[in-house]
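Below is one structure, written out as structure tokens; the observations come after it.
A single protein chain has been omitted; all remaining protein chains appear in their positions.
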Amino acid sequence: MSGPGPSLPRRLARYGAAALWVATAFSVRPAAAPPARRTARPSKAEIAADRRRDLLTYGIGYGLALALTLLAFALVYWRWAEPPVALALVFGLGLVQVLVQFRCFLHIDFKGQARDDLLLILFSTLIVLLMVGGTLVVLFNLRARMM
Amino acid sequence: MTGSEIWTTLLGRFEWSDLPFVRAWEKGTLSEAIGAGAGGVVVVGAVLLVALLTYKRWWKPLWSDWLTSLDHKKIGIMYIVLAFVMLSRALIEAVLMRTQQAVAIGAPGLVGPNHFAQLFSTHGSIMVFFMAMPFLTGLINYVVPLQIGARDVAFPLLNSISLMLTAGGAGLMMVSLAIGEFSTGGWSGYPPYTEAAYQPGVGPDYWIWAITLSSIGSTLVGMNIAVTIFKKRCPGLKLMRMPLFCWTSLCTSILMIFAMPPLTVATLMLALDRYLGYHFFTNDLGGNMMIYIDLFWLFGHPEVYILILPAFGVYSEVISAFSSKELYGYVSLVIATMAIAVLSFTVWLHHFFTMGQSADINAVFGIATMTIGIPTGVKVYDWIWTMFRGEVRLTPPMLFSLAFIVTFVLGGFTGILLAMPPVDFVVHNTVFLVAHFHNMLIPGLLYGMIAGYQYWFPKAFGFRLNERWGTVSFVCWVSGFYLAFMPLYVLGLAGLARRTQEILEPDFRPWLLVALLGAFLLLAGLATLFVQLYVSVRQRDQHRVPVGDPWGARSLEWSVAAPPPEYNFATIPHVGRRDPWHWRKANGGAYKPADHYRDIAMPRNSMVGPVVGLSGAVCAFGLVWHIWWMAAFGLAVLWAAVIARSFVRRTKRVIGAREVEATDRAWLATAAAQQVHPRELETTSANAGLAELHA
């Protein structure tokens, strides 16, 4: 186990996050994406462009998810960081991967119907935070006071 | 296989002594006799029902007009029927409990401790899950699509499935009277007491599966209503133009979507503990009952807002209609509703202030709790201002609304008291708490449901309910409430613990007698509601309101015939402002034929709902009694039905434009032939549903 010092994972994470944002930004459809309601059938060229972009979205999604997963497992497998740091990194990488999958596989963005979905997801996130956060605070407090 | 093995395979852990009749015969105590009587009522009632349906040849209409119908209006009505049936049972149980406490002062009384514990457990569980939830779901189901100008809910089949799952759970509650026994763990089912170590019998299992069925049904219905409101509003009906009842329904359904899962998780974990020896909430091997308490109230507190918000919506509609004024402070009411919905996720800990967390945490949750009083206060002012200088008519729905305002504020004050942890330490687990939550739920839920039932009844059935009996019933409900529950505040402060079967303090007697009297009045309140229904049906020809707008109200449901056609609207309305129906009446746009009519596609009936509900209940019954083949069979049928349904392609039926037009024109002709009735004659046979317009 010739793992480099604990600063590497941090650096890696930082580069990873930066790369990720760039990549995600690229995979976002251009603002002038398809007009609201097509009157004529889309041209062949348009379809081909759509097709390429969609394929790219899936491809980038898979690639990023794979990379993030590998990074998380490698971090733990080769013990690149102390447990508390490693744990935080693993959770961080997991969170980023969730975002990637939502964007690339579940097609959530800021337009049209997906916007409603996004608001729904954000509200759900709020509730999850309240419930999970509250539960953890209350139960750890109880545990601390009773044990 | 030996005989006993065959018995266990076929019948699980059932034994003859599980039948209350056998128990009563063997033991011969009064308590057992009462239990057997209740079981007998269920059995005889079921037999009589079957006989009646057969004799009147009602099976077919029951099946094809009601049970398999996907019409949101019929589903709503069935929900409300279910609610009334269960209300009757739970109210009788409440009277029995009050009687017990009034007579068991230094004496054993009527029912033994175990039986008493079953009574408060079934009463609480039924009132919350099988009376309140179906009632409000029924009202929402009936009214919301009409108010938003839609022809149905977003997912009609899912609607039927939700109803039938809830009904299946209710059926399980009824069966528990006749076979076996119920949990003694209260409506909240706290472990470790409900664990197998302390209650190895079927009681808690009945509770778990009945609640699970109902909570799944409620989650599904919440999704359905929320999506309906988001996606099925008619053109122009922006969110901020919706009637307030739609807003409260929306918030309630959002709460259902997010607050039912904690309950499902908690009950299923309890089931894992009981069935597979898990250690979530046990006393040993790392189990922690506080996890259950936490999960349960993550559900439990939002639940009380699930219960109360629809009633708030009803009051908003009723007060505005019977004051002939637009709702005062619409925007503030909407914001207050949303604030309550979100805040309700931040206060659950006030249900267990005394269970060991640090004082700081208690303080945070205490303060959060008190803040909920603010939006609620805003609402009360809005309702009062709506009445101010309005043309107020004291019809029964309005009377219930007024009683609500006064009584609910009182209950709110005691809630603020309880939100202070030091006070809560003193009175928690006493009947002070019982008084408090009945003081919230009876005005804040039950009165609202009754008001809504009386308000929309003419819309649903085409004739008004008799107002005189309505008023009698109102008097009983309100006086009964005060007599039954005010003494409990006193007794609670004096230290009477809740869930007490025998009372050792003779000084409590006068208060308990008053409370008993109140309970009887409440029972009379329910009885007079049934009398009212009977009388009104008999006199229906004098009370018809075919034109459909008996109260001169303002929202879209009053713009169609009473009862409305299956498809609700001959043409989908377009809305330009709040209170669109009022605006149309005022601007000569009401009662006009459409430019042209189109074909309308409505969902065909489906038997999937009843099959899913029944097989769910059968599965649950098998689980309760450890009859594994039955559980597996029920589950298999359930999924088979759902999968088979996904292969059905002809799910819609077309109603031709001609027919739509004919129906619409016939209704318009009726409207043209009727006299406009002035407000004063609203409660007389002059009211044909064509109301006089006031500014």
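For clarity, chains are labelled A and B in written order, and residue numbers in each chain start from 1.
Methods note: a contact is a pair of C-beta atoms (placed from the backbone, for glycine too) under 8 Å apart; a residue touches a chain by one contact, two chains touch by 3 or more.
As a working rule, contacts and distances are computed from a predicted model.
Tell me the UniProt protein name of the chain this structure doesn't show, selecting from "ABC transporter ATP-binding protein", "Cytochrome bo(3) ubiquinol oxidase subunit 3", "Sorbosone dehydrogenase" or "MoaD/ThiS family protein".
Spelling it out: the chain absent from the display is recorded in UniProt as "Cytochrome bo(3) ubiquinol oxidase subunit 3".
Which of B:Phe120, B:Phe258, B:Tyr315 or B:Phe457 touches the chain that is not shown?
Only one of B:Phe120, B:Phe258, B:Tyr315 or B:Phe457 touches the chain omitted from view, namely B:Phe258.
Out of B:Lys238, B:Arg468 or B:Lys652, which is the one that touches the chain we can't see?
B:Lys652
Applying the definition given at the start, please give the residues of chain B touching the unseen chain.
Given the touch definition above, chain B has residues 154-155, 219, 223-224, 226-227, 230-232, 257-258, 260-262, 264-265, 269, 272-273, 276-280, 284-288, 291, 295, 298, 599, 601, 643, 646-647, 649-652, 654 touching the missing chain.
State which residues belonging to chain A touch the missing partner chain.
Chain A touches the missing chain through residues 29, 34, 36-38, 47, 50-51, 54-55, 58, 61-62, 65-66, 69, 72-73, 76-77, 83, 86-87, 90-91, 93-94, 97-98, 101-102, 105-107, 109, 111-114, 116-117, 120-121, 124, 127-128, 131-132, 135-136, 139-140, 143.
Note that only the chains that are shown with their structure count from here on.
Give, as an integer number of Å, the spacing between the C-alpha centres of chain B and chain A.
Between these chains, centre-to-centre, one finds 41 Å.
Across the complex, what residues on chain B touch chain A?
230, 258, 262, 288, 290-291, 294-295, 298, 345-346, 348-349, 355-358, 361
In the complex, go through chain A and note every residue touching chain B.
By the definition above, chain A touches chain B via 116, 124, 127, 130-131, 134-135, 137-139, 141-143, 145-146.
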